[in-house]
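Every protein chain but one is kept in place in this view of the complex.
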Amino acid sequence: MTKKRTENYKKHVGQVPGSVIYTGKKTNKKLHIHSFDYTKENIEETVLLNIEDAASYKETPSVTWININGLNYTEEISNIGNQYNLHPLVLEDITHTGQRPKIDEYDDYMFVVLKMLYYDDSENIVVEQVSFVLGENYVLTFQEAEGDVFDTIRDRLRQNKGRIRGLKSDYLMYTLIDAVVDNYFSVIETLGNKIEDLETELFAGTQREGINIEVQQLKREILKVRRAIFPLREIISRIEKSENSLINKRTLAYFRDVYDHLIQVSENIDIYREMIWSLMDMYMTTISNKMNEVMKVLTIIATIFIPLTFIAGIYGMNFEYIPELDYKYSYFILWVVMILLFVGMIIYFKRKKWL
Amino acid sequence: MTKKRTENYKKHVGQVPGSVIYTGKKTNKKLHIHSFDYTKENIEETVLLNIEDAASYKETPSVTWININGLNYTEEISNIGNQYNLHPLVLEDITHTGQRPKIDEYDDYMFVVLKMLYYDDSENIVVEQVSFVLGENYVLTFQEAEGDVFDTIRDRLRQNKGRIRGLKSDYLMYTLIDAVVDNYFSVIETLGNKIEDLETELFAGTQREGINIEVQQLKREILKVRRAIFPLREIISRIEKSENSLINKRTLAYFRDVYDHLIQVSENIDIYREMIWSLMDMYMTTISNKMNEVMKVLTIIATIFIPLTFIAGIYGMNFEYIPELDYKYSYFILWVVMILLFVGMIIYFKRKKWL
Amino acid sequence: MTKKRTENYKKHVGQVPGSVIYTGKKTNKKLHIHSFDYTKENIEETVLLNIEDAASYKETPSVTWININGLNYTEEISNIGNQYNLHPLVLEDITHTGQRPKIDEYDDYMFVVLKMLYYDDSENIVVEQVSFVLGENYVLTFQEAEGDVFDTIRDRLRQNKGRIRGLKSDYLMYTLIDAVVDNYFSVIETLGNKIEDLETELFAGTQREGINIEVQQLKREILKVRRAIFPLREIISRIEKSENSLINKRTLAYFRDVYDHLIQVSENIDIYREMIWSLMDMYMTTISNKMNEVMKVLTIIATIFIPLTFIAGIYGMNFEYIPELDYKYSYFILWVVMILLFVGMIIYFKRKKWL
Amino acid sequence: MTKKRTENYKKHVGQVPGSVIYTGKKTNKKLHIHSFDYTKENIEETVLLNIEDAASYKETPSVTWININGLNYTEEISNIGNQYNLHPLVLEDITHTGQRPKIDEYDDYMFVVLKMLYYDDSENIVVEQVSFVLGENYVLTFQEAEGDVFDTIRDRLRQNKGRIRGLKSDYLMYTLIDAVVDNYFSVIETLGNKIEDLETELFAGTQREGINIEVQQLKREILKVRRAIFPLREIISRIEKSENSLINKRTLAYFRDVYDHLIQVSENIDIYREMIWSLMDMYMTTISNKMNEVMKVLTIIATIFIPLTFIAGIYGMNFEYIPELDYKYSYFILWVVMILLFVGMIIYFKRKKWL
Partner (left out) sequence: MTKKRTENYKKHVGQVPGSVIYTGKKTNKKLHIHSFDYTKENIEETVLLNIEDAASYKETPSVTWININGLNYTEEISNIGNQYNLHPLVLEDITHTGQRPKIDEYDDYMFVVLKMLYYDDSENIVVEQVSFVLGENYVLTFQEAEGDVFDTIRDRLRQNKGRIRGLKSDYLMYTLIDAVVDNYFSVIETLGNKIEDLETELFAGTQREGINIEVQQLKREILKVRRAIFPLREIISRIEKSENSLINKRTLAYFRDVYDHLIQVSENIDIYREMIWSLMDMYMTTISNKMNEVMKVLTIIATIFIPLTFIAGIYGMNFEYIPELDYKYSYFILWVVMILLFVGMIIYFKRKKWL
């Protein structure tokens, strides 16, 4: 993953600034452009086949949402960029998928990049870049892959549910960002479940081989999620504080709500982070205590028998003259001595609390 | 616990913003609405059976405190919200029990969410959300469960004790928040006692199985308490600094007092946090030192007897011709040699400070 | 200690704000009120028997210092409070000994709480609360116990030494606070000596039982001292920056001096803190290295004799036909073989740097 | 490396401030002065043989870029400095290669020092200092060695690619700095690959001798890179915020882009830092777990056989009268007893989960 990020970046090194170059994974995904154009009363939903049609919505008073899937179609994206007068650096950032979440305000539009998170089928976190361009009466969204978290919003638009159809493009952008942030909660829930499963397992005293590596991977996932989510707080807070005319005063309360959610997600991530470190700590201590316990008992057994074996060795010697050997009760006396020694050592160790 | 928080949140994902949905534990609790309406001279205490009656207090010049128990009655809460003109996001936050402590100022009211802490019967910390709406001459409080920390204040109201009846709604909100914060002290006292019991036990050298898990749970409790209490400092400080006309200048000194208490609680929590880490550290060192001591002594015993056993083994061999075997005093000489060896090794180990 | 602090606080929970309740240890100490009233020329020193006499100094142009010992006499303190028009919360804070160092500015006086530190006879750090009320021409000080660090200042007043008699009440308060801060230096000196004694002991390689617990207690003492001293910095800095008319411009340089001293004390505390952690670290490493050294040598001895004992065991077997047994020089050859084996192993271990 | 840095500095200690003294490695590198002078239409590329020719470009309206390689030619650098009216401290900083990245604004020019990073042939990171002087219509760059990362920019100038020829000197400086920053990405990519190779190796369970030293060296490389890159963020941010007339408003967006890249690099460095610490941790735990596993099994084997050997020792004794010895089935019974003991111990250990 790390490798990929920097490798992709390299394609870019040495290029003229503002070059529109796709830096994501190679892909055969088709370009998919989907648009909504609505007022409180009417709504028109279209799949655009021709990139030039995108421009036609620009000047209408109705609110337009154009969603573009497929960042590898750099030419078409440049095309849309020109229609909507986007700065070359904006186009560069849209196609450069290693972008850090950011906000840039231009004269007549606002540009926001953020990260969508989800778990793929093999339970790995996928980080996908979504870029927003907010204009007077339009929102453009650019995504890498086709699946997204915006379906509930599409339904709300179609069914005229909630306030969304009656408000402007800034409220549309808010609902889109809110959908992305809401989705963070299900990601950190999965993360939380993984940590709790691990905790339950560790509390039960399991000692599996791969547990270290699993913990290492969880730490990495947390790092990844942090990296995607944390910069977003600052961005939302800047939207709140910007006195940009694109954002209605009434919408600000909603952005503050998103901000509160982000703080909550961030806190949870930090708690998971602390939990996993503390968990590992506790686990290591438990293991090492158990190990010590075993070693101590075994060592004590060895320690008791070694002197006894020595005594037996003494009377196994073949000296011509060992007086004890001839005495009839020697053998029984020896057993008594050895049993006394055994019991004495046990008592001594118990008293010393070694056993 | 963590699981619950995020799971509940999920019910909420994808909803229209401002949806009033209860996210707490399922419950059969009945809705309980209880109101005080007072001036310096008169006081009227009522249990409201009909939700519509709540509105009648809104415009009276007397101070009104309406306490609503039962956040699962979302419809009734929406109803009250409409009577008092509350913003949809406020109603959403009231019923969404995973809310982080927060403050929001609206045109004619102030909205505060905080956390009430107490230990339940099985000695687990319970975090319960309490929301306050402070208006010109009313305070609305919304709670999840019926028991609370406000009984002393109810008594003070009934008996006209202290300044409370002579002052406005802001002073009422102050006393309510103060009661919640005062209760934090008994929670951290219990926490402190648990830590000290553990410390006493560890200093006594006890080596119990579950001690790691207990420490882990204490760390978690501290995390939970921190999370509930720390954001409150910022909220109180914002009340202090806001030049909101709802808050009298005279009341500010009292809020500053609450702030000082919160700083004190926070400091104690951080000290407990540090103590428990340092305690665990000390415990691990003690255990490992003790263990090492045991291992060393046992290893020394083994080390002394192994060469002696070797010597005995030599003279247990059955070679035809071993000259020492025939000599009469061999056996006694051997004993002398072995005893000298034994004593020599003991002295050597003592001198090396290994014993 | 921790227990006491929170326990005492509990007496207070649920009380009407501004209640004057003593939260310190139960005590039979008598109330002791002692006053100085001075100008550059005259000085009058009195022990006040009657609480009402305190008021008489309030309006005189001469500077008055009234020192009250015995915070358990809450009624008398309320009495003085009323004479000097102190806010109920000020009186609450004076008698509430768990107070954090703080400063509150009121219209015509300034209220400062700080902590006096000293070691008692059994070498435990005692933290005692001292409250100051600075008015136009008076300073009130409230202390828990009778002994204090102000005797040199009393002498200076009596003997008209230095600038003190010629200046106003703000300079008096400065000298009092300066005396408290100067005393911190002797406390941290004792602390420093304890740490250095421990360090010397550890460097000498001592391995005592209770060393962990001692270190734990030193860490706690440092925590306690930090807690008492650190908030004071902010308070002095606020006095410096406040443009309160009670503080003369000329006195500011002196407060800046106190501030510099506090920074110095704080730095020393942090250095001690770091030293004790690093010391413990070094100690643990030394112990564990020594232990390892011992274990290695002993294990090597065992390892050398075990194969030799095996060989002796072979020729102790009673098989009918073991050809070596009958050969005359077998025994001597065996000795040679065993000695070679012994030497060979020693050389091998040396070469491997295991010995 | 560290040694070198401070050693070189020493040459400088005690010198008159503003002394132009080369503090880098001794070298025979020749002075190489290379200049571009361009407008949108024309471009002139020259290798300057005579240091005095540099001055001629100063007042032309065309944009001039003079690149000087060879900081050991202090006299020539002083010479250029005088032609362009540079402050003595600027000249001192140019030749003092241990300089920290910095920015200084003077009346009619801006001075920036930064660090170029690359891996040399033996895979060590090389940190090379590059200084920029930005004037109204010229950029001077001073480098230690001849190779650099500016070749793509030279090509862009020659081929009139992108916007560069049509814009002013500030855009030229931006492209040069951008080239340096872009190169950081390939450095941290190499660093990332090293860390991942190590991780793969460690996950595979390898236990090599030098792994500790390798990790130590990686930590050092990260330290070095941090030191070179982190101060640059502040510098770019100051360029952005400075309202210096040398920087066009239009160019600011580009500097903001560089700033975003720097934040990205910095984040990656910090992630690598955290990864390597966590990796080492995981590795140590794995090793120690494995070791413990081995020790436990071996100790168990020893523990099982020691009592059995003791029993055999008993019946190897030569007492005249040991009743068991004469009984015919003793030997077989003994075997049965020993096998039962063996199996019993195995079962016991299994049940205790020691095996």
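Every chain is named by a letter (A, B, C and D) in the order it is written, and numbering of its residues begins at 1.
One rule holds for everything that comes next: contacts are C-beta pairs under 8 Å (C-beta built on N, C-alpha and C of every residue); 3 or more make two chains touch, one makes a residue touch a chain.
These numbers were taken from a predicted model, which means no experiment stands behind them.
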Candidate in contact with the missing chain, chosen from C:60, C:217, C:244 or C:285: C:285
Residue among D:46, D:159, D:212 or D:244 touching the omitted chain: D:212
Which residue of C:60, C:186 or C:244 touches the chain not shown here: C:186
Which residue of D:126, D:263 or D:308 touches the chain not shown here: D:308
Among D:87, D:163, D:194 or D:238, residue touching the chain not depicted: D:87
Absent-chain interface as seen on chain D, which is shown: 2-3, 5-7, 9-10, 12-14, 16-18, 87, 89, 98-100, 102, 104, 205, 212-213, 215-216, 219-220, 223, 227, 280, 284, 287-288, 291, 294-295, 298-299, 301-302, 305-306, 308-309, 312-313, 315-318, 322, 324-331, 334
Hidden partner chain, residues of chain C it touches: 152, 156, 161-164, 174-175, 178-179, 182-183, 185-186, 188-189, 192-193, 196, 203, 253-254, 256-257, 260, 263-264, 267-268, 271, 274-275, 278-279, 282, 285-286, 289, 292, 295-296, 299-300, 302-303, 306-307, 309-310, 313-314, 316-323, 352, 354
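Everything below uses one rule, namely that only the chains that are shown with their structure count from here on.
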Contact network partition after chain B is left out of the picture: A, D | C
Chain copies touching (chain A, chain B) - same or different residues, decided at half shared: different
Euclidean distance of C-alpha centroids - chain B vs chain C, Å: 26
Residue list for chain A, restricted to those that touch at least two other chains: 295, 299, 302, 306, 309, 313, 316-318, 322
